[in-house]
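Just one protein chain is left out here, and the rest sit where they should.
Letters are used for the chains, namely A, B and C, taken in the order the chains are written, and counting of residues starts over at 1 for each.
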Amino acid sequence: MIQPLTDAKPYTLTPGSNGVIETQTLEVSIGPQHPSTHGVFRMDCVLDGESVVALKPVMGYLHRNHEQLAERMAWLGSMPYTDRLDYFNSMTNNWAYALAVEKLAGIKVPDRAEYIRVIMAELTRLLNHSCVIGFMLQDLGAWGTPLLYAFRERERILDLYEAVSGSRMMCNYMRFGGVRVNLTDENLATAKDIATRFPRFLDEFEKLLTNNEVLLARTQRVGVLPKELAINAGISGPMARASGVDYDLRKVDKYGVYGRLEFRVPLGDIGDVYDRYYIRVLEMRESIKILQQALRDIPQGPHIAPEVKLRNFKIPPGDGYGRIEGPKGELGFYLVSDEGGKQPYRYHVRPPSFINLTILEDMCVGHKVADVVVILGSVDIVLGEVDR
Amino acid sequence: MEAIEKIKEIAAQAVPAAKIEIINSTPAAQQPALLVDREHIYAVGKFFKEDPRFQMDFCSCVTAVDYLPKADKSGCIEVVYHLYSVAQKQGPIVLKVRAPRELDQCRVPSLTPLWRACEFQEREAYDLYGVKFDGHPDLRRILMWDEFVDHPMRKDYVPPPDYEWEPTPHDDTLQRAVEEGGIMPPTAREELEKAKKK
Amino acid sequence: MAIDEGLKSELQKQGIFVLPFEQLYNWGRKSSIWPLQFGLACCAIEMIASAASRYDLARFGAEVFRATPRQADLMIVAGTVTKKMAPQVVRLYNQMPEPKYCIAMGACAISGGPFKDGYNVLKGIDRYIPVDVHIPGCPPRPEALIHAIMTLQRKIANQHLEKGQRPRWYDKNAASEYAIPAFGEHDLQPTANREVWQPPRDYRDVTLEDVKKP
Partner (left out) sequence: MGFIGKGLFEGMVVTARNFVGSYFDKERLVTVQYPEERVQVPENSRTFPFLVFDKDSDPVASMRCVACKICEVECPPQCIYIVMDRDEKGKPQQRPKVFDIDISVCMQCQICVEVCPFDAIKMDNNYEKSQYGRFDELVEHLPELLKSNEFYNKIKPTEATAVDAKLKADAEKKAKKAAPAAKPAATAAKPAAPAAPKPAPVAAPTAKIAIPDDAPFTPEQRQWLSGYLSTVAASGVAPAAAAPVAGTPAAPATEAPAGNWPWHDPGLGMQRRLDLAKETPIADKLMAAMAQTDCHACGYDCRGYADAIATGAETDLSLCLPGEAETANMLKKLMQEAGKL
């Protein structure tokens, strides 16, 4: 049942008191089946003509009870489920969960595993950002072209994922205390190849888009998010940084081996859709830098902490929160272990794209309805993560 | 950032009426939390947000945990806030507040007026756990449909009987299926009922 | 009216193709299956990947993803159908004109898959609408989706126009709309459309003895 957000005004063409023709507001439900809602997401928009007066996001169409299922199974059993949270970035989801569990259990991860994790996470960032830009351009009306280019590059990275972990999308690669399979020299060579080739693709991508007049006209000064609001609303990731919030967990928490790697955190200053587009391009360039350093420095050694048991893994009672900088923002896991310790008593995911949606209405109000889909595209949501 | 005892002291000075208690987390995680009473959680949160020593301007994670009553202690719903500071790059300060499990008494003050980040997360806690946040601007269900009446993440939630025949069921699943009368092949049902009679 | 196979191939060598009308008709239909642009979850990404340059679904005449159900022939249920989404999925299928087909892509769409125990997850879309092809996998590779489309094409190619063997939708009075479940207080109402979904036979009877059989 759709509940009306505003009272319908009578439709009249007679001039109002101050000589303006009064029109009726119109309520439009965009989604859950809509080509540019990035899944099953719905927006209830109230339109005055073409301008958005109010907008309420409606979600839950992909609420598949990840948290409750995780509370019923062993710690390890949830690992493949985290793949399905944000299904573009299974590697970073794995890492966030593994990191949270390692924090609770006090497991130390071998160096090589940390480097492998960095490599995989940065590849994921490349994959995610290029696809997001593709999808956003698709919403703008650039049917296909940028998305096809992005997916062409994505396939190269997925091939590496498959060679390493066995699956293209649902890698289930990280384990508590390390990673499941060691990287072979061949895999490392492939990763190096991707890292050297990707800048060329980025150049091409940028030539296609960055100065494109249509893109500029449609994205600049659209969906502006002020810095204070971004911080207050808990916005994280590229979206916050586009608004000038200098907050990157790779720098702040220095988890993994990010403390040893050199990279910049690009910041935007207006916080409009264009900034959010361009921040992602810049982040990809930084990711390539990180990749090259990690591939250069990766040490030999074990890929998993040997003392960690695969089965009957137990965690002492208590709680803890572990977070990483996923491609979409701060991905955190809040875990509570009880007396038995065999399975989580409470398992909560702090999904970045869910919280990034909080200010969707603030960004959209006042813009035309055609801009709404672009603004949504620039938020970068994946419904598996929004609804869990 | 200071030790948790110090933080507690500072907060207790700032909000003298508040009852604050330290709850320890898993030893390895080292994220002790402050348990604040319901009446003063808003004031304590406001203090942490505005005090120049902390400047907790970023509310990262809000969630609820359902503790069932046990032999030695009564149950409760615990709402957990993880606060970080973007300005000073520090954190977390973990605030916890407890409410009784009974649906009509399960109320806590909303922190959405302090942090917009809580808006959706508190709605989610309301939807899945039935915690009512006083002062929340728009407390509706967010994940389940509006007509839904239960709070499914509570530990005592019983899912509706919609068992469907799975070819690889386990004994307890089948047992439940027979009791619920789910969709299953007649042969399987007969067999199970026979086994039950035995 | 059968045509002699030998004659047929002889004619084919000279560039003359003789085939029954039925075959031509089915060939036309199977070579232009337009899917509905509609993704639910993880599998939708693989669906997009199979339409992208590397796997290129266009080679099978199925790349025209239509944004409206009125122009679509095929619904690829790609991802988990939750109870909140199920009425919309059924409504979309109802809005598609006949002949229409449905592919359940991935474990979640077939049976709820790994999420089948969730309180908000529908245990298979075949509870409400008939499914033509099932693709197991989580998610299936793009090739697996293409394989499923080929399987569906085979099914279409084998449909007959003769009376008595016609598919359901040639009958004017045949139902082409399925009951849309309503949101209840605890669950969907009804929980399954019994006209569409029938429990299978019991499958726990294939044992070691069957391996020993030649």
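Keep in mind that, in the parts below, a contact is a pair of C-beta atoms (placed from the backbone, for glycine too) under 8 Å apart; a residue touches a chain by one contact, two chains touch by 3 or more.
Please read all numbers here as calculations on a predicted model, not as lab measurements.
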Touched by the hidden chain, restricted to displayed chains: A, B, C
Contact partner of the left-out chain, one of A:80, A:226, A:302 or A:316: A:80
Contact partner of the left-out chain, one of C:40, C:72, C:144 or C:188: C:144
Contact residue for the chain not shown (choose from A:130, A:165, A:337 or A:358): A:165
Residue numbers in chain C that touch the chain omitted from display: 53-56, 59, 104, 107, 110-114, 116-117, 124, 126, 131-138, 140-141, 143-144, 146-148, 150-151, 155, 200-201, 203-204, 206-208, 210-213
Touch list for chain B against the chain that is not drawn: 166-170, 173
Chain not shown, touching residues in chain A: 73-74, 76-81, 145, 149, 152, 155, 159, 162-167, 170, 172, 180-181, 204, 207-216, 309-312
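We adopt the following convention: only the chains that are shown with their structure count from here on.
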Computed distance of Cα centres, chain C from chain B, in Å: 41
Centroid distance [mean C-alpha coordinates] between chain B and chain A, Å: 24
Mean-CA-position distance for chain C and chain A (Å): 31
Sites on chain C at which at least two other chains make contact: 84, 119-120, 183
Multi-chain contact sites of chain B, meaning residues that touch two or more partners: 143-147, 152
Sites on chain B touched by chain A in the complex: 24-29, 31, 33, 57-61, 63, 65-66, 80, 82, 86, 89, 92, 94, 115-121, 141-147, 152-153
Residues of chain A touching chain C in the complex: 1, 32-35, 39-40, 60-66, 68-69, 72, 80-81, 84, 87-88, 147-148, 151-152, 154-155, 168-170, 383-384, 387
Complex interface listing, chain C residues touching chain A: 37-42, 44-46, 48-49, 52-54, 67, 79-80, 82, 84-85, 88, 92, 108, 114-115, 117-121, 138-139, 141, 183
